[in-house]
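Encoded as structure tokens, the structure appears first; notes follow it.
Heads up, one of the protein chains got dropped from this complex, but the rest are sitting where they should.
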Amino acid sequence: MSRPRRDPRGERATKTITAAGRIRLDVALRAARAAASGRPRRDPWREWAASLVDETHRKRYDRSQRQMSREEAARFSTVRDTIEATAISPGQPALRVIEKPAFLVFAVVEAAGGRLSRFDRQVLGAARLLADAGDGGGAVVAVIAAGATAGDAARGDDHETGLGAAGADRVLVLEGGASPSGRSAAMLSAVEGLSPRHVVFAEDGDGADLARRLSVCLGEALFPAVEHLTARQAVRALRHAKAEIGLAPPRLMTIGEDRAKPYEAIPCEARRLDLGPFAGAGGTAARGDDSAILSVEIIPGDPARLSLSETDFVVSAGNGVSDFTAFRALAAKLRATPGASRVVCDAGLMPRAAQVGASGTVLSADCYLALGISGAPQHLQGIVGCEHVIAVNTDLHAAMIERAGLAIVADAQRVMPALLKLLGEAGA
Amino acid sequence: MKTVVLLSDARHAISGRATLSGLEARAISLAAALDPAPRGLHAGGGAEGVSAGLGHGLQGLDVLDLPEGADPVPALAAHLQAALGKNDAPGIVLAGRRGEGGLETGLVPYLLADALGLPILADAVALRQGEAAGTLVVDQAMQKGARRRVTIRLPAVVTVHPLAPPPRPFAYAKMRRGEIRFLPTAEAIGDTAGGGNGSGSGEERPHRARPKLMRTGGTAAGAHNLHVGPEPEEAARLILDYLEANGIRRYGDTRG
């Protein structure tokens, strides 16, 4: 725990005894030292530790976004009067509670499949940053447009816990039906009713769509695809990233993917907010294209037929896989897109389009399961963007084992049937 | 089904020359599948750059004369409004989801739809004629390869997503033969003051590259998670647990 920051000057002043024209220091005057600055003492070591993002090959630090550690944030929050935090008791996570928010910041999240995506968490992180900006005291409202993909899941407790950990003080579920204009009407009444200081969207999919609809409905400028966000300014690129514009964070903005750090300090409350009083208050009629939409149907992605660049989960076979029937069955059962190393593609065991790597496809998937792949540099280049890597390899010293978050030193030919069996039992 | 493709004043990412935006080239190929004679509509200084659309499958191109830097929405809206009143009114107005090389706000189609009072659907990757006359089935791109299939009554504005099928290849002779009509700008309609260009009051300055967040992982469980020589069953268990813990997939009840 950080001690308060020392103030050597103040200390010296207290120890100074002015006597007969000579200035003397009374070193023995220890008790007088409490003239602390009140600011906490910086702990560079801890700051570095907090910005450590990867410790597999060599240490990598990301100091572009300063982030407080959980403990620091907790201590901070106790200092602020508008914020009350439950005391930290060991073994039990603290909860950050903002009873009377000074202002609101909306974070519009998609929560597809009832799960916050990486991008959703970044949107919440950005909103959190804006809520804590300046004097702080703002509350983050996670806005979920129900009827989007998985609005119903948003009502589960499970989900709200996730939202709290991601930095949401409040949760607002909008009932706007499935149509985009319905959603924008609900959004509009929420904005008009709650007057948030900022509304942050993701620059992707429905979030991006909703942001623009809202901007047009409100007649208010949208600051799209923010690339850099601090408490003082929001910056976005334009003209093919040759120019940029920086502003004080505007009211409506969308944020680019991987541009804001997710919130990682102590969980927030994620209290359900009822729009009840506001629901009618907005009253603005939806800009009437509801009637134009005749039907809506969601077609889930079929991982087996998705292109490698689009999928979120790849199961990949290398030279260490010999049973390709089992491999294909496994990919289907895991609902993952099959991939392969070049050696496998060269041998014609998998199509060329399945090749992962520098000369194949560079993935943007969340998860990569590598079976019998050594992890040559050209191959690893293809999976730099994968957050979760699982490796199954007989060689403890393979580079892929080194790269993996879950590394299993075992024979792929034996693990595959075991996985299939387990999945079969699960009825997947 | 008469289709109009909006062509923006795009700039090439490397050379900065006027060019046809890649998204709009995709929009043209979607349009050409619905309309044997899709037309392009561009408001701006000239046809340089956008005329490439003719080489990618447009049959004709209308260019509304507009001074450099002027807001194209009123001119486009006026032109389309007039066209919508006519007999062979366009059913579909296609656009790219973002401009390229300009302000890149992606607001123009929304402002236009608002001015025309048309519904708008974003991020189309496939279009086909609906069963009922005057309807269109739009497949919208969603995360993880999912698609939202929306049937919409026309006329409508639809924006195109980068995952739409690649454009038809460019043929110089088709561009040369394509017909370009230069039209004076009609009286502007609609108010677009609100949306603005997204630049707000900010001044443009040279771009400074900022790193994206690094995606690295596996540290969810904290330490490096290495298992040497587990039984296959145990290994399988570990893998599924990891997948579920990290929210990659759910496989029902795997606890036997």
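Chains here go by letter, A and B, matching the order in which they are written, and residues are numbered from 1 within each.
One rule holds in what follows: a residue touches a chain if its C-beta (ideal position, glycine included) is under 8 Å from a C-beta of that chain, and two chains touch if they have at least 3 such contacts.
Basically, contacts and distances are computed from a predicted model.
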item	value
Listed names "LutB/LldF family L-lactate oxidation iron-sulfur protein", "C-type cytochrome biogenesis protein CcsB", "(Fe-S)-binding protein" or "Indolepyruvate ferredoxin oxidoreductase", with the criterion being the UniProt name of the chain not displayed	"(Fe-S)-binding protein"
Among shown chains, those touching the left-out chain	B
Candidates B:R17, B:R128 or B:R205 - the one touching the absent chain	B:R17
Residue, one of B:G69, B:G117, B:G134 or B:P169, that touches the chain absent here	B:P169
Touching residues (missing chain, whole complex) on subunit B	12, 14-15, 17, 19, 52, 55-56, 168-174, 176
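The working rule: only the chains that are shown with their structure count from here on.
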item	value
Subunit A-subunit B separation of Cα centroids, rounded to whole Å	26
In the complex, subunit A residues that touch subunit B	53-56, 60, 62, 64-65, 110, 112, 115, 117, 122, 149, 180-181, 204-206, 208-209, 212-213, 215-216, 218-225, 227-228, 235-247, 250, 257-261, 287, 289, 291-303, 306, 310-313, 334-336, 366-367, 369, 384-390, 392, 396, 401, 403-411, 414-415, 417-419, 421-423, 425-428
Of all residues in subunit B, those that touch subunit A in their complex	11, 13, 16, 97, 100-107, 110-111, 114, 118-123, 130, 132, 135, 139, 141-153, 156, 163, 193-221, 224-230, 232-233, 235-240, 242-243, 246-249, 251-254, 256
